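Below you'll find the structure I mean.
Apart from one protein chain that is not included, each protein chain of the complex appears where it belongs.
We call the chains A and B, going by the order they appear; numbering starts again at 1 in every chain.
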Amino acid sequence: MPEEEAKPEAPKPAPKAPPTMAATPWEGDLPREIKEQFGAQILEASTYLGQDFFRVESAAVIPLLEYLKLDGDFDYLVDITAVHYPDRPQQFDLFYILYSFNRNTRIRIKTQIAETETPQTAVGVHLTADWLEREVFDMFGIRFAGHPNMQRLLLPEDWQGHPLRKDYGIIQMDNQWVKENLGIESGQ
Amino acid sequence: MSKFLRTIFLVDLLQGLWVTFRNQHPKHIYTEQYPAERPRVAERYRGAPRLNINPDNGETLCISCNLCALACPEYLIVVTSERNEQTRRKDLTTFTYDTSRCMFCGLCEDACPVDALELTQDFELATYTRDGLIWDRQMLEEGPKPTRYKF
Partner (left out) sequence: MPETTFLDSTEMVLNMGPQHPSTHGVLRVILKLDGERVRGTECVIGYLHRGVEKIAENRTYQMFAPYVDRMDYIAAVSNGLGYCLAVEKLLNVEAPPRAQVARVILTELNRIASHLFWLGTHALDIGAITPLFYTLREREEILKIFEDYCGARLTTHSFRIGGMLYEIHEGLERQVKAFCDMFISKVDEYEELLTHNRIWVERLKGVGILNADSCKQYGVTGPVLRAAGVKWDLRRAQPYSGYEKYEFDIPTAQNADTYDRYTVRMQEMRQSVRILRQAVEGIPEGPIMAKVSKAIKPPVGEAYVSIEAPKGELGYFIVSDGSTQPYRIRVRPPSLINLQALDRMVRGALIADVVAIIGTIDIVLGEVDR
């Protein structure tokens, strides 16, 4: 989170940059191969705490997943998840975590998408993505283009709002629901 | 042939049935006759909370540091105190603990620096009203008093 710090020399205070992850570049056969194949769409290949990840453009995600599945042996999609950063122009970080049985390694693919963007669905590549993408839609509101059944998974179909966004207030939402449906004051 | 006989005479089913009959022996009775027999509760069991009292002078051990309230994930402890001018320490006035939302995780007990707040082995906490589950200081010091049945 950005912090305000006044420098005594400068005429006006400048905000310090938000601290970022201390990731180190990832060297190896796999990133080199991927960079050759995909070129400029791979924005970063780093490793942090021993866990490797690629940061790619959102259009390159599905081709990269296909390539990794067919040529890289990464046949197991572990998880799809998202993180919401409301202060950035590209508000969501979308993560795909992949694992390869033969290589026994796990990698992450990270991409940044804006609020109104609809990324391609990964169901064509990995069947697991079905419910995982539905849950990301349910919690964050990111729609996936081409998904066979883009509906809410955990919450009722008529629920308004997307809970895991940062601007979703739980207590205010609880009070509102209780007042509407039960007619009493909530005890929060 | 032997397989045919085993099928006709239901040997595999009788084998399973024999296990059941073996367990009918009275030494295998596992039922606890509660409430006549009290169950065995471990020493470290996280049950009802209690505010301990100093055995020497009868005063409470709590120093109103508020660490338990800060550690609680449900924010259900409210500690108020007033400053005592003579000893320059805080004196505890009220201590409210809401057992209806408590999940008995033990974080408050771990946080207390003087071992004043302790989770005891009492597990019989039922009351007839919801408000009866919000405990004030006196209830915390005495502990819940469930009805003892005589047989």
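Definition applied: a contact is a pair of C-beta atoms (placed from the backbone, for glycine too) under 8 Å apart; a residue touches a chain by one contact, two chains touch by 3 or more.
Just so we're clear, the structure is a prediction, and the values are computed from it rather than from any experiment.
Between the chain not shown and the residues B:23, B:80, B:93 or B:127, the one that touches is B:23. On the side of subunit A, touch with the chain left out of the figure occurs at residues 1, 19-23, 48-49, 51, 75-79, 81, 83-84, 95, 97, 101, 104, 106, 108, 126-128, 130-132, 139, 152-156, 163-164, 166, 168, 170. Subunit B meets the missing chain through residues 7, 12-13, 15-16, 19-20, 23, 30, 40-46, 71-73, 103-107, 110, 119.
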